[in-house]
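Starting off with a structure, shown below.
With one protein chain withheld, the remaining protein chains of the complex are depicted in position.
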Amino acid sequence: MSTVQGAAPRRGRSLPFKLPARSGLQEYTLVGVVLLLLIVGAILEPDAFLTSDNMLNVLRQASVVGVIAIGMTFVIATSGIDLSVGSMAAAASVAGGQLADSGSLMFVLGALGMGVLLGGINAGAIAYGKVVPFIATLAMFTMARGLGLWMSDKQPVSIFDLEFVRWFGNGEVLGIPSAAVVFLAVTALAWVLLNRTPYGRYVVAVGGNREAARIAGVNVRRIVFSVYVISGLCVGIAAILLSGRLASASPIVGNLYELDAIAAVVIGGTALAGGRASIVGTFLGVITFALIFNLLTLMDLATEIQQVTKGLIILAAVLIQRRER
Amino acid sequence: MSTVQGAAPRRGRSLPFKLPARSGLQEYTLVGVVLLLLIVGAILEPDAFLTSDNMLNVLRQASVVGVIAIGMTFVIATSGIDLSVGSMAAAASVAGGQLADSGSLMFVLGALGMGVLLGGINAGAIAYGKVVPFIATLAMFTMARGLGLWMSDKQPVSIFDLEFVRWFGNGEVLGIPSAAVVFLAVTALAWVLLNRTPYGRYVVAVGGNREAARIAGVNVRRIVFSVYVISGLCVGIAAILLSGRLASASPIVGNLYELDAIAAVVIGGTALAGGRASIVGTFLGVITFALIFNLLTLMDLATEIQQVTKGLIILAAVLIQRRER
Amino acid sequence: MSTATPILSVRGLVKHYPGAKALDGVDFDVQAGEVHCLLGPNGAGKSTLIKCVSGAVEPTSGQVLVDGEPLPTGTPSASLAHGVATIYQELDLVEDLRVYDSIFLGHEPRKLGGLLDRAQMKRRTRELLERLDHANIPVDARVGQLRPAAQQVVSIARALSHDVRLLIMDEPSAILDDNEVETLFGVVRRLKADGVGVVYISHRLDEVARIGDRVSVLSDGRTVATGLPADTPPDVLVEKMVGRKVEQLFPDRATASGGGADGAAAAPALELRGLARAPEVKPTSFAVAPGEVLGIGGLVGAGRTELLRLIYGLDKPDAGEVHVHGQRLKPANPRAAIRTGLGMAPEDRKSQGLLLDWSLARNVTLADLPRFAPRGGVLSINGERQAAAEQLRALKTVPDDADRIVRELSGGNQQKVVLARWLLRECKVLLLDEPTRGVDVGAKAEIYGVIANLAKAGLAVVVVSSEMPELIGLCTRILVMREGEIVAEVAGDEATELELLRHAVAPTDTAPVLEETA
Partner (left out) sequence: GDDEESGGDGAAAAAAETQASPASGTGEGGKVKIAFSAPGADHGWMAAITENAREQAEKSGDVELIAAEGVTDSAAQADQIETLIAQKPDALVMLPNEGDALTPVAQKATAAGIPVVVIDRALSAPGASRSFITGDNYGIGWQAGNYFADQLKCKGNVVEIQGIAGIAVTEDRSKGFRDALKRRCQNGIKIVASQPADFVPDKGLSVMENILQAQKQIDAVYTHDDDMAEGVVSAIENAGREDEMFLTGAGGSKAAMDRIEAGGLYRATFLYNPSMSASAITMAKMIVQKQGFEELAEPEVPSQVTVPATTVTKENVGDLKDLGF
């Protein structure tokens, strides 16, 4: 048919890979934003900002919220949301702290276990209890916080002598902070899972069109369930990194992590409506916010100025990468 | 035509009445939840809870977040979100405080003005800057907070002698707390606006199917713009009630109001995806949370127990009104 | 008539999409009081053309004149103000709104104080639905609960709710059965008499003769023929559309490999035993042999879609069993159904078939992903793309570039993507609900061919269609459904439209319908 012959090549040339290209655009513009931040920073803080030391520092700082944001990406891809990550992180680190006497391994298991457990409760309420994610995770937002305070009796537990856990705070692998290494590893794994496995495809499908996914034979419930468990697992990992860096397990950490994580995911091009997800975007989003925070502190501006500036920078950043809806 | 008669019962019967059953049910089940809370409360706290005094107290307590939640309902109906309401409330009350010397009227104008202004900035960024609502209002979330601190020079301003403003805190109309009266009035107005005017239809239509609304000749941009201004206006009103209650204009009030408001809206049956909005539902949602809070206070539980209980109650509440997504 | 200034005249209209020339300089006139049929293959640019007129899309260049005066482009409200009302191909309703709200969205009648005059809205809605013989659609039901067909009626009512000078209809009959189409035509004729101009887009050529006055043919964004008389013989039109003769629309009729049209003889590939779900489907039993194409006809709302949903396990049956090659299916479990070799192309491609923002490739492979993730469960993206492209080419999808976004495809081509998914996944039994809805003649022939080949290869195919000729031309056997039960079985080679229609409508209804159609 002439249409085809005429058309195919023309379109082929003019736009290869429409979908990747589009969400790609997102990612590229974010790269632009990051570069811009680096340049601006280098100008404003010539000797402190653009040093390999500080860059590694930023990477380390990004790691905690970063790992959480990666998990959040899966949740949001299914058009869900997880408000409980911050308090879950506190609960998980406290849970680890309770086992601190039995050594690093138990700490790690405790933190991961608590993360998965609480994530599983979210998952159950949402996938089987049919509670809207916002409300279910809001309930967990307050429950997990209470749980952490209760388990810890409101006292931080020092884990100073858990060498292995603390290694995540001060250790290095080939000069790269170990926390950052974990973050990068989680990111890479998540990328493969989301972009190169049927599971990842199903996750996005469920977010894009639940009914269509179901008719195509996707086990919607199981997928929805799984993403909140993944989120919980990532929170557990983040809790380990955080405790390692703090050398203590405290019930009062993790405030506003949910906002930071969701913001990173959204600015990274994953649609809150679901159906589109970008791990690379999330990674860059996390870095963007970490750079903004780092730069503002380096400049030692007054709080109020800092907050206003932060807001303006965020706006500028997204205006640079103007998004339809 | 007889074909139709033949067909009529068939088609009529075959309509699966899922939706209205759902959203209608929503409101009713929430009534159920409220009643249940009242009963439980009456049992747990026989002499303190179910007194007219305490009920009016609850109504007054609900009013600040309540007014904000009403505005939020419009935003969410368009599938948007406004994270900045809490900090905007602080900024608005501070703005009023700056004008406190010139009397109550100026205070009111200042608060409303600031609310509308900041809301307008959100609106512009979203409707014209095409920034995703989550990010735009997140930017405002930090900017407004900074603005409040900056204007107030981090000092709360006492507005002790602004009789009129304080009337909103301690005044009454026919035995009903004036703040509650304002809340009820705003609710009623909003209900008419949303359910009985073309504007309200457009708001829902834009949230339900932007493209369909556009080709029907709805000015989508203007609608999107307007809802964030409405949200800002409601925040301004709430700020006045708040300052009246506290007899001071403080830059650090309003923490987590965004979560409270959104939760009330969502539990009230307005879909975060937009397209379905219920003012009555929001009202009941606000009351539900206010009752939970009031009851927990009366029961004199330790913070951590309180938090866990609160989470459980919320879960129970929504499980009672199980929602299909 | 041709001397009067035309109600609508389109001059040199061009619309470029990134990577696609939808319109490439189209000229097009519509006179007052005429029904102007617009034909063209999938992707020709018909919808784009009328969207440019209705203001839904901004043309790249060119002019749209209404009553001789140029129309501001890209502003739907302006077009509506000029009396240009449009029924879009893809349903354009807000599912959350109630029927009367949807109909008056954008031009609500108001009481003083600017409040909605809901009483008037409901009254006029009833009148409109009355006019369309659908008084039975509850005016305050939410649109989202209505079946596609009922929704289509609502959008028609919506178009009529404006005082319309020019009525544009983009494949309104695609979801409707002959009955409803005839009712619609009745309305159109009345409008015509009132001097309203009508643009009518359809892929059902028989409708041209029934309702049309003049015909224009669009292909690859250009007008290849305009102002032809309505009695132009179909095969001429077809040739102009698809640029070649379609010698044979229907392939040789498939026959159950078990021998003879009698499916029961062979071990059935698909067998229903008293499958039921009140109220849509009464207890239903039948068997389909391998190599058989079973057609299910009936009026809209007869329960055909619901029946397929039950077989496939999308809804929970009240009673009954489904057996595939002797193996009983887990009820209400699509995954089990798929595993045992069932496949289904749903009726409503947009809400149930496709992920509109995904590439064609991803949409096609969704149901069969594990195949592309052999070692270590890692997907081979290229493998996916090639396999998908193959199927798309087989169906002559335009474009067949597997990386394009489905949303950007024309309606008919989207339909082909849904089919491609199930062709890709080799299944034993294929359930097709309105498989050729919105597909052009050329492509129809392709699809029929594919179906026949699948049958030859031993698949059992169940085709639900509201197009009687399709059923008659394609199927080995045809079951007719009415009010949720099978009321007749006719051998494909003996069936006639009249007979099927007689079974489809309740006996009491027969007379008037025949009058109408005669």
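Order of writing sets the chain letters: A, B and C. Residues in each chain are counted from 1.
Methods note: contacts are C-beta pairs under 8 Å (C-beta built on N, C-alpha and C of every residue); 3 or more make two chains touch, one makes a residue touch a chain.
Just so it is clear, the structure is predicted and the values come from calculations on it, not from any experiment.
Student: If the full complex is used, which shown chains touch the chain that is missing here?
Tutor: Per the touch rule above, the missing chain touches A, B.
Student: Which listed residue (B:220, B:252 or B:280) would be found touching the missing chain in the intact complex?
Tutor: Missing-chain contact among the listed residues: B:252.
Student: Which listed residue, B:48, B:184 or B:319, touches the chain dropped from view?
Tutor: B:48
Student: Which of these, A:201, A:214 or A:245, touches the one chain of the complex that we don't see?
Tutor: A:245
Student: Going by the contact rule already stated, which one of B:66, B:115, B:133 or B:156 would touch the omitted chain in the full complex?
Tutor: Only one listed residue reaches the unshown chain, and that is B:156.
Student: For the chain that got dropped from the picture, name the residues of chain B it touches.
Tutor: Interface residues of chain B facing the absent chain: 48, 51, 53-54, 57, 60-61, 64, 149, 152, 154-156, 158, 160, 166, 169-170, 242, 245-248, 250-256, 293-294, 296-298, 300-304, 306-307.
Student: Just the residue numbers, please: which parts of chain A touch the chain that's not shown?
Tutor: 45, 48-49, 51, 53-54, 57, 60-61, 64, 145, 149, 154-156, 158, 169-170, 242, 245-248, 250-255, 293-294, 297-298, 300, 303-304
The working rule: only the chains that are shown with their structure count from here on.
Student: Please report how many Å separate the Cα centroid of chain B from that of chain C, as a whole number.
Tutor: Each chain's C-alpha centroid was found; their separation is 43 Å.
Student: Could you tell me the distance, in whole angstrom, between the mean C-alpha positions of chain A and chain B?
Tutor: That gives a centre separation of 29 Å.
Student: Got the chain C residues that touch at least 2 other chains?
Tutor: none
Student: In the complex, go through chain A and note every residue touching chain C.
Tutor: Contact set of chain A toward chain C: 1-4, 6-8, 10-12, 14-20, 22, 192, 195-199, 201-202, 205, 208-209, 211-219, 275-276.
Student: Where on chain C is chain A touching in the complex?
Tutor: Contact set of chain C toward chain A: 18-21, 41, 43-44, 219-220, 242-243, 312, 314, 334-335, 338, 344, 346, 351-359, 362, 366-367, 369-370, 373, 377-379, 381, 393, 396, 398-401, 403-405, 408, 421, 442.
Student: For the complex, which residues does chain C have touching chain B?
Tutor: Result: residues 54-56, 76-77, 80, 86, 88, 92-97, 101, 105-108, 110, 114-116, 118, 133-138, 141-142, 144-147, 150, 179, 183, 279-280, 299, 301-303, 483-484, 505-506, 508-509, 511-513 of chain C touch chain B.
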